[in-house]
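Report on the structure given below.
Certain chains of the assembly are absent from this excerpt, and the rest are unmoved.
Letters A and B name the chains as they come in the text, with residue numbers starting at 1 for each one.
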Amino acid sequence: MDTTSPVSLLLDLIGTFAFALNGALTALRIARLDIVGVVTLGMLTAIGGGMIRDVLLGDLPPATFGDWRYLAVAAGGSIIAFLFGRGLDRVAAPILWLDAAGLSLFAVSGALKSLDFGVGPAQAVILGAVTGVGGGTLRDVLIREVPAVLTSGLYAIPALIGALLVVTAERLGSPGLLAAVAAAILCFTIRMLGVRFGIDAPGPPGTRRGA
Amino acid sequence: MDTTSPVSLLLDLIGTFAFALNGALTALRIARLDIVGVVTLGMLTAIGGGMIRDVLLGDLPPATFGDWRYLAVAAGGSIIAFLFGRGLDRVAAPILWLDAAGLSLFAVSGALKSLDFGVGPAQAVILGAVTGVGGGTLRDVLIREVPAVLTSGLYAIPALIGALLVVTAERLGSPGLLAAVAAAILCFTIRMLGVRFGIDAPGPPGTRRGA
């Protein structure tokens, strides 16, 4: 079944590349893995979010497996990071940028694909956010980090906002590509502002959270 | 496809609420997360078990996504726990009670739904137990605890017993609601007795396990 819109596909592939670089660089930096570990973690980060989305939508086998372009882009990004990522001792900044890019693109493309499959708007927003945070969550579980979606206040929220914006635009009949790019840019901007200024979502009433 | 019985739905929603409170309180107590982390962990604990069951049954998208009531109950329970759970330094007791309640209700409703989907009785019992322990297992993996299903002797067993009872009753044609409630109460009682008296399942032959 190929009901995926071209916009969704394009955003998906760029997001796949960004997450593949991110996952592979994370593997190099935190876990010091060999090429198999680096490529495995890169590919899983890259295609994990979309795989979870497709499983939940019942679009099986996932687009990742029906479409060689996802696998090629995910493998290519991981290998590039493996070859050229060495010595980047301060690679934290690009890792955060790439993660934010993948998050934004997947939140938007995931929400669009979910609408294509006929789920309701609330479900499409949530599935968009799940697509955005899914790959990074699998990455963090495998290398035994607490997932960013739990600890970083402005991580799920920008993904939800980006998905909400594109779902609203789709409902109002606005042109697909423009709304999608605007939603992704908005999500990316909020995420990076959160990173830059260390903004967190509110803690429980009456508590003060330390840095 | 909506073959879910009303009994199964009702038990599911109450179990969803209990697990949402439990997951959110766990997030407050153990991981000291902000509102996004608390609600994410609460919702995942609440709907994770049913999602795994529905994926394995091939009922996709999962009922959670086709039916807004699950999402509303899961989000509501998580937000209530976030707002009112503060300062509960000894919140361990309610966390255990809520976990046992969710476990019992999901084991029964999961087994009933699995029968509705035409799997065999042994499979229905196992899928019931998986529904019961699934959300808590996802919760524990994300916050890096070893899941209770592995370490706590009387955790999977009461779920299996509750599911077995309701599957047997269904096969014998006894009235649905009565058998379901009895099975859930039995499961809950065994679980809480295990907690109260520190009962564990037997260790390997010839060993003595410490407390």
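Going forward, a residue touches a chain if its C-beta (ideal position, glycine included) is under 8 Å from a C-beta of that chain, and two chains touch if they have at least 3 such contacts.
Just so it is clear, the model here is predicted, and its values are computed rather than measured.
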Margin query: Please state the number of copies in the whole complex; 2 are the ones shown in place.
Written below: 3
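Operating definition for what follows: only the chains that are shown with their structure count from here on.
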Note to self: For the identical-sequence pair subunit A and subunit B, what's the CA-based rotation angle in degrees, nearest 5?
What the structure shows: 120
Check: What is the distance, in whole Å, between the centres of subunit A and subunit B, each centre taken as the mean of its C-alpha atoms?
Finding: 29
Item checked: Of subunit A, residues touching subunit B in the complex -> 55-58, 117, 119-120, 122-123, 126-127, 137, 141, 144, 146-147, 149-151, 153, 155-157, 200-207, 209
Next item on the list: Can you check the complex and tell me which residues of subunit B touch subunit A?
Entry: 27-28, 31-38, 40-41, 51, 55, 58, 60-62, 65-66, 68, 71, 82-83, 85-87, 141-144
